[in-house]
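With one protein chain removed, the remaining protein chains of the complex are shown where they sit.
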Amino acid sequence: MRNRFILWSILFLLLMGLPIGVPAAAAGHDVHGLPPADDMVFLPHLPGLRNKALRNDNGQKRMLSEAVALRGSSVQDGKASVPPGGFFYLSEVSGDAAPFAGDPFLLLGEQAYLVDLETGSHETKGLSVKLRQKAPVDDTGYRVWFDYATDHYEKPYGEIALIAPSGGWPLEMPVSSAFEGRDQARALQVGEGFVPQIKHFFLDREYLYGATRVVTRHLDFDRVDFESIRFPVIRSATFSMTRPVILDIRQEDYRYYFNKRIYAFRRPDGFLVRVTDFFGDVVLAEKLVRPATAQGYKTMASERDQYQLTIPELDMRIEIKIEPALARNSDFAPWAASKAHGFGEGTLRLVVWRNLVTVRQGEPWPLDPRYVVGLEPNLMTGMLQRLVLENAEPFSLDNETGSIAGPVKWSDWWFNRPAFTLTAGDLDGPACHNLYLRDYYLVRTDNMVFWPKEGRRNIDFFVGLSPVLEPILESTFLSRLADPSFGTVVEGSHFSSYPKAISDGSFYEPDHSAPFVPRFPGLKRKIYRNGKGERLLAAESVFIRGSYVDYRNGRIVIPPAGLCYSSRNARNVRPLAEESFHLLGKRAYLVGFDSSTFVRKNFQLDFWKNQPMGDDNLMYWQDQLLGVRNKALRFTGHHYLDDRPEAELSLMKYSGNRWGSHFFMAQGLAPDAGNRYRMPEVFAEGATWIVPEFIGTQFVRIKEFGTPTINSISFTYDKPADCAMAAGEEVPLGGYVVRCERTEAAAGAVTLSLLDREGKVLASKELALTPERARLLPQDRDAVRALQLAYADVVVELDPRQPFSAGKANLHAYTGVQLLERDTPFEFDPRFMVRPDVCGHCYQFNELLLDNPEAIVLDRAHPTYDGPKGEDGQPLFRIVIDSFDGEMIHAWHMETTEDGETRRSENLAFQPRDNLDVLLGVTGTTEGFLRLSMLPRLAFMEQWRTWSRGGYAKLSGAVNTGGSAHIRR
Amino acid sequence: MHRTTTHTTTEDGFDYMANTGQAEKDRDACGMLLAVAIIAALTFFQYLGLY
Partner (left out) sequence: MTPHDVSAYGRTRKSILSSLYGYGEILPGLLAMLFIGIFANNLPGVPNPFTLENLFAWLDGVVGPLHHTPLFQILNSNFVWNPLLLGLLVGNVFGVPDSWKRGLSLIHMLMPLGIILLAPHFPIGHAFKLGLVPMLLCVAALLGTAGLTLLLARLCKVDDRHGAVIAGGLCTGDPHACAILMPLIKAKGGQVVNAAAGLVVFGLVAMAAMPVLAGWLGLPEQAFGLAAVLGVGNGAQATSAAFAYGYEAGRYAGWFDVGRLVIMPAGFLSVFSVMFVRKLRHQADPDVRATRGIDRFPVWLGVFVVCWLLACLHLFHEPARHAMFVMVKWTFSLAAASLGLSLSWRDVLAPGPRGLAVIAMAGIIRMAAVLAMVAICIKTGLLPQ
């Protein structure tokens, strides 16, 4: 239901058809919050753009990254034009950077530290946004995007995102004005284990995300009206461009700081810090400073001032740090190795920050007025996440003035100089043929025009491996990864003495370097109309997960549940609407489904941090399984918000995909009590809910958790017949005859009987569309069944949209109905098991998986394996190992027979590999896998294009933490 | 300060690039034995799973 696959497919088709995309915005538009052009070039590396993992004063890991991007450009008449805000540098930190934590931050290549922040919030009221529109929020540069709307019980709910000026956003927020709020979940009365469907559907009108709050007034399918959108802003930030000077000092004594003395006198509520001249005669500054420790509330505006003494004219900021010896794995002061606070010896530690640079939101960068500063907070914590320096004035490049210097960088030991220079050359008419970026080391990128003869119509690009690229590429990443220009991209494996060996592939995702083959002849991808006339995309994919080479025995192993066939539509498949999906290349129609709720009560969930194998070879013992082969609950992240723990949980599906929603919860945050943040105390979206008892940072104790599960579906390959019947009429159906006994149009009821050829009544039922049932359609199983008469392999159902016309009942008749039951062998090929999967929000059929219950072993004597076979006994595909030396797979491919011809994929081990993991075809499932490995994949594509062997950093998706974490969906 | 003669020959007539006779055989043998030892050790350790 949350699946946005149809959007992808439309974009995908569009992009496949257009060799060159349309610029995102013509020059002159406000480009804030918009992505670069669809055909912009992404290069992951330039030495001057750094990627570092550092630890702050509290020992917390911070991933720092830098990037340079250009958007909204166009090339005309030999001139490339860039609007204001089009050319920008950005520096990003994972999580956030806050005062008093010694948080590192990169500033144009320099390793700086954030020391102070002035924060606030912005609220806009009465904003209306149309579907797919990205509407500006006042003059903040932010945009609100109404990405997607769908329905439940035929009532609308939607997903919106708040996009920062750089183009980044942390998550999509589901909101609605038509359903019950999340707090109603507390009132649910259900048993434990498998219980019947619940009728409730929860979706709040208010989305709470720490410092961000979105309140919806009204949402329908093509427009949303907001009551209020409030989000944090940062007014100014102060950085120390170098590491601090750290002085251990005894109380009532002084230490020299260059030519100054700094005294510390003990007072009941802190230390009186006094700065004097060299001889101690002239007092330059004096203030009572309290020691700063790790408590988060100290960053509040009302508290901040008590913990530091800043003397701008002396370029000093003094803090007193309490630094426990156990936090020694910190880049903050790696040489500090004594007792921390030092009361054992009567000493304390002064931290003197210097080389202070203060930047203000919307004002010029202090070293270069051509560039304007943007400070983007983490929308949850309100602290600094991203710094942007963007061009203040529009500019253009032509063959005479082919270069523009980027912002001037601060330098500790060398002169301040531009951090990078952009050069565009060989501009003729509407195309640019040469484009590169040169950093302050004078190193340049490859030509960012990949086909110089043809040239490009814009000069948009993104250079640097920064996670903000993930939301920026939201609409184009799939078409980028599926781009066939450079053949099937295959990443070589690293061969080790200890290749991963997985005993069971359930809940795993394919290797992050698994080749992705977007189009494979045997796999269908087609748009069908359902009974309502809606166009729905149905697609198939195949993936292999958890496979490995057992080199000691010279064989390749695909573990149980490792070879998966998946059929999935752009949204879930609904009954009573003659909706179709694919089953092994054939069109099948959904007839019915059997779902229930799985409820667990009173259990603990460990924080998912101990990954004992440490090699992407994960152990799932910290997950809580919800039923067998259904879903697994995982505790993936936490923050402190005003010192209260906030937990992030997510649901893993059997397919290895994450369910779209993230479960954010924190207890006891109250704005009335002075908290800056608000978070939901329970989670409830659709029919999945969590009522926590205790939320901690190491574990969460859950009082009640419920989520849908699907047991079986019924379908048919035969096209359903529509018929209208009046009382007394008879229609043959399969080997039977349907007779309409009675119609009551006013009551919405029809009574049908099913007779055999001799006229004997085999079954009889009144199908009645009562208002109560209509309210629950099409998602409620019982309401659906009440409209269906089923016997043996035939089903007759009443059309819920228009049950009667001209006194006749409108019926759909299905013959040849078959049942696909969870965990049973597939009818035509018992080597495979049936695993239907459910939509997480509701109870409907979402995906059909066929996977192997036994391990598959391939070696030189057995180099092929047939995929699942259909009714005709023909396998859908075949795995063929062409060259395997017992350790390295040098060549293998997938093949299928189409029109009597064998169609092969490209070699999927073009560079030698140690596993057979692969993604074939595009469905929401493969899209989910690709999303988790987006950045490393895109980075590798660039290596593949030029056949270079440079290393690349794994910033995201290295492990399946339930999201590449930068984009939580 | 070192006094240098040609690049390869010392004052007492030792030429380090000359490699003949028994010295050559001995050097070859040393290299060969070391190589075999290294290959054997690395292979053995890998089979034992030490790296």
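The first chain written gets the first letter, and so on, giving A and B; residue counts start at 1 in each chain.
The rule we apply is simple: a contact is a pair of C-beta atoms (placed from the backbone, for glycine too) under 8 Å apart; a residue touches a chain by one contact, two chains touch by 3 or more.
All values derive from a computational prediction rather than experimental measurement.
Novice: Quick one: say which of A:304, A:444, A:532 or A:644 touches the chain that got left out.
Specialist: A:444
Novice: From the list A:528, A:551, A:603 or A:717, pick the residue that touches the absent chain.
Specialist: Selected residue, touching the omitted chain: A:551.
Novice: Pick out which of A:120, A:429 or A:487 touches the chain that's been left out of the picture.
Specialist: The missing chain is touched by A:487.
Novice: Considering the whole complex, not just the chains shown, which residues of chain A touch the missing one?
Specialist: 47, 436, 441-447, 485-487, 495-497, 551, 882-883, 885-888, 890-891, 907, 909-910, 912, 944-948
Novice: Could you please point out the chain B residues that touch the chain left off the display?
Specialist: Counting over the whole complex, chain B touches the hidden chain at residues 2-36, 38-39, 42-43, 45-47, 51.
Methods note: only the chains that are shown with their structure count from here on.
Novice: Distance from the CA centroid of chain A to that of chain B, rounded to the nearest Å?
Specialist: 57
Novice: Spell out the residues on chain B that touch chain A in their complex, using ranges where they run on.
Specialist: Residues 46, 49, 51.
Novice: Using the touch definition from the top, list the residues of chain A that touch chain B in their complex.
Specialist: Interface residues on chain A, with respect to chain B: 497-498.
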